[in-house]
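All protein chains but one are shown in place.
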Amino acid sequence: MTVALETRGLCKNFGALAVARSIDFRLETGARHALIGPNGAGKTTLVNLITGRIAPSSGQVFIAGDDVTRLAEAQRVKRGLARTFQITTLFKGLSVLENVTMAVGERENTTANMWRAAGSRRAIVEEAYGLLERLGIAADAMRRVAELPYGRQRLAEIAMALALRPRVLLLDEPAAGVPSTESAVILDVVGALPDDIAVLIIEHDMELVFRFARRITVLVEGAILTEGTPAEIAADSRVREVYLGKSHGADHG
Amino acid sequence: MATPLHPIDQLGAWHRIRPLELLPWVLAVGYYFLPNSNLPLGTEILTWALFTLSLDLVLGYTGIVSLGHAAFFGIGAYAAGLVARWLGWTEPITALIFAGAVSGVAGVISGLIVLRTHGLTLLMLTMAVAVMLKELANKLGWLTGGADGLQGIVIDPIFGQFRFDMFGRTTYWYALAVLFLAWIVARRIVHSPFGRSLVGIRENATRMSAIGSPVMLRMVTVYAISAAMAGVAGALLAQTTRYVTVNVLSLEYSGDVLIMLVLGGMGRLYGAFAGSAVFLVLRDELSKLSPYYWSFGIGLLLVATVLFARGGLLGIVDTLWDRIKRWRA
Partner (left out) sequence: MPSALIGILFDGIAYAMILYIISVGLSVTMGLMGFANLAHGAFAMAGGYLLVTLMAALGLPFLASLPIVFVVVALGSIVFERLLYVRLYRAGELDQVLFTIGLIFMAIAATTFIYGPLPQAVRLPAYLMGQVDLGFRSFPTYRSFLIVIGAVLILALWLGLERTRLGAQVRAAVDNRRMAESLGINVGRLFTTTFALGSGLAGLGGALGADILAPTPSYPLEHIVYFLIVVSVGGLGSIRGPFVAALLLGVMDTAGKYYVPDFGAFFIYVAMMGLLLWRPHGLFGRA
């Protein structure tokens, strides 16, 4: 197994507040990994550190063995790192198809071109449309993102990341805020991701986590508490303590 | 009703020219042949339409709010004016290109500096660049003529053939030709992948970075292109009026071009045409009545546009057109 993503001693301080404490973390090619932890544990901060949205106070990030700590967010994307956002981050005034076409075009490095019409690159538009079909939102291709129901916006969010053909995919609460009737579609999509992508998912829904993940990392107060298989995590009393609270644990002896 | 095109074909057909897009050109050519046409006003409209078009690329398409776009208009005007006045560079077309290039370089430099900031700071910095240059032009009186303006600009006939006559016939065609070329360039750009990435930045810069787009590079690039275009507009003003005042760098000019764009409609190219024409014709008419009619009228129009018609004039036309279509359907 090759290492697709690795962090070494990643730290981030906001003033006196340490939101990431020396995080060593690896994601192997084809991984199905979940990152869990209570609210405020620093999960999204970790994603932002990995993607380069925020700069670490110290430590390093590697993609496929290359040190990318000094690279800007956009450059890391070119190295094969893609993400979705916890809060839907799309081009709301544009159609769904245009959104995804933009991502495919960017991946193909066509966007420096100022002369040729964007829509005339048929292969790119077709690929974007194919992605919409795969995610079951092709019927909404020409609707503006802002008009879509939230569940389908979340699918479009995932389509944007997949359009980049990433080798590492970070999913920040892909099903958050989606009614359970629609979240099943998102689960199916996440479950059917290609095997050569390393996937890290942040999720609160434990059912989803245990169904999807082959390994789980528990983050507490900016530091890794433990990592293991779902069975190991489920059996870990420290994890239960974090999630259920100490008093709860004491009640049951 | 015809069956709608497949989405892929819709995107593929989107850049094709629709007949309505030729209407402004038909009107502009037709105006020339009207018996009582006011050609100097027409030339002024064409010049400002070009300036407004340049702002549309930056503001309408990319979403960068600038309170100092006159900086580039002014640089272009002075570049063309100064080389004609002092260096004897009186050939108009090469001087126009030169002025655009100078403004473009200024756009790169100031873009690299100011576009790092956002919000009020960006507004202040764009404004500061323009007022700073105005201050400079004002004080370098020996070079620019200062507050009295740069006079004595001589311009050769275009292609050595067409003299700038006193009725403004040549200048009208000249300005129209320049605007037409700029329109072709702008239209190409906004339909290109680069142009779409500008819209992406306007809609959501965070997402743009997250799909791997070099946002800062894109912004500086369009800022420079827009600056060059504004510079050509300024040069056009200098050549067609053979006169440059420090006003070309003023906050008023920056405000006027902003108002024209918003009045016409942002992010649609033709808003620049509609806005500059309506603005300048109204100003011409209302100012004849009384200076404060104009000032009050444009203020009211602006307030009303922001409150009730954010799409500007063309936005209103769109809405009406949709209603008519629905009513007929």
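Read from first to last, the chains carry the letters A and B; within each, the first residue is number 1.
One rule holds for everything that comes next: contacts are C-beta pairs under 8 Å (C-beta built on N, C-alpha and C of every residue); 3 or more make two chains touch, one makes a residue touch a chain.
These numbers come from a predicted model, not from an experiment.
S.K.: Can you list the shown chains that the hidden chain touches?
M.R.: Every shown chain touched by the left-out chain: B.
S.K.: Kindly state which of the options B:L217, B:V306 or B:L320 is in contact with the chain not pictured.
M.R.: Of all options in B:L217, B:V306 or B:L320, contact with the hidden chain holds for B:V306.
S.K.: Among B:L258, B:A277 or B:L314, choose the residue that contacts the chain missing from this document, as touch is defined above.
M.R.: Selected residue, touching the omitted chain: B:L258.
S.K.: Decide which residue listed in B:L5, B:V29 or B:V65 touches the omitted chain of the complex.
M.R.: Candidates B:L5, B:V29 or B:V65; residue touching the omitted chain: B:V65.
S.K.: Across the whole complex, list the residues on subunit B that are touched by the chain not included here.
M.R.: That gives, for subunit B, the contact residues 59, 65, 67, 113, 116-121, 123-125, 127-129, 131-132, 135-136, 139, 251-252, 255, 258-259, 262, 291-303, 305-307, 310.
Heads up, the rule we're going with is that only the chains that are shown with their structure count from here on.
S.K.: Report the residues of subunit A in contact with subunit B in the complex, numbered from low to high.
M.R.: 51, 53, 72-75, 77-78, 82-83, 85, 89-95, 97-98, 101-103, 105-107, 110-122, 125-126, 129, 138, 141-142, 160, 163-164
S.K.: Which residues, counting only subunit B, touch subunit A once they are in their complex?
M.R.: Spelled out, the residues of subunit B in touch with subunit A are 7-8, 10-15, 188-189, 191-197, 199-200, 203-204, 206-207, 209-215, 218.
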